[in-house]
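Beneath this line is the structure, given in structure tokens, with notes to follow.
Only a single protein chain was left out; the remaining protein chains are all shown in position.
Moving on to subunit A:
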Amino acid sequence: MALRFQQHPGLVAYLTAGDAGLSPGTPVATAGSHVPAHLVVTREIALAAIDAGADVIELGVPFSDPLADGPVIQRASERSLARGIRLRDVLALAKELRQARPNAGLVIFTYVNPVLRFGLKAFADAAAESGADGVLLTDMIVEEASEYIAEMNRVDLAPIFLAAPTSPEERLKAIAAHSKGFIYAISRTGVTGKRQELAADAAALVERIRRWSKLPVAVGFGISHADHVAEVGRFADAAVIGSAIVELIERSTEEQAPGVVARFIEGLRQLHPAQAL
């Protein structure tokens, strides 16, 4: 139960909680679960992802106005919201995942407003009680975060902040000072989404972060295949894969999705011999 990366490079898998793709399929068996039926699919996918080698699962709580996200995660958020998924449901899911996989890292990933509405203190208590390890709010910057950080510290949850290629040194220093668990380095300017090439920005950013922090650094945004993961492994501790997974889920039936995601994650650490240098 910690944000530790067992292998190198580590893998962080993002899932929009409650998104089970476009095709309804046969409902997955819900025996013994206390989460809504649509989250059972997310649970099965998360378990499969962990078993396939994901060190950390980011459980995305859908928000109506995801301004940091590209079209793939926007669509997933809309589907999840249409199914009535709420923050408290996602925390219930986190609890089940924690019980089922005590050693996996779990991060609650969302925007500021759902957390404010829940109540910052109540959220901190509930998230800690669920067994989550950390929280990432994409529109929370360190300057606005003093109450949030205090609450995270009170319940021993890791506040995870984003660092961007555009962040100047003094901002990286502040981000490093307030982060716990790991620092999430954004590989390029932009919203979430797959890209063909990994931006050259990423390595330089990670190098700059390392001047200020000894925490592991995970690189995300645009990472979608094994080449990217291998490249990230040369300069960072972990790779975050989001839209690529969400898109696979979008294209799969509910029954297929866990297996499809597991095979994809296994493949992320397997390079063709010619590329394995």
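The criterion applied here is as follows: contacts are C-beta pairs under 8 Å (C-beta built on N, C-alpha and C of every residue); 3 or more make two chains touch, one makes a residue touch a chain; residues count from 1.
Here, contacts and distances are computed from a predicted model.
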{"item": "Hidden chain of the complex, named as in its UniProt record, picked from \"Peptide/nickel transport system permease protein\", \"Type-4 uracil-DNA glycosylase\", \"Tryptophan synthase beta chain\" or \"Glutamine ABC transporter ATP-binding protein\"", "value": "\"Tryptophan synthase beta chain\""}
{"item": "Identified contact with the non-displayed chain, of A:G53, A:G190, A:G233 or A:G259", "value": "A:G190"}
{"item": "Of A:T42, A:S167 or A:S224, the one touching the omitted chain in the full complex", "value": "A:S167"}
{"item": "Contacting the left-out chain in the complete assembly, out of A:A20, A:V35, A:L87 or A:A176", "value": "A:L87"}
{"item": "Sole residue of A:A52, A:V115 or A:V240 that reaches the chain not shown, by the stated touch rule", "value": "A:V115"}
{"item": "Subunit A, residues in touch with the chain not shown (by the definition above)", "value": "63-68, 70, 74, 78, 81, 86-87, 111-118, 138-141, 143-144, 161-168, 171, 175, 186, 189-191"}
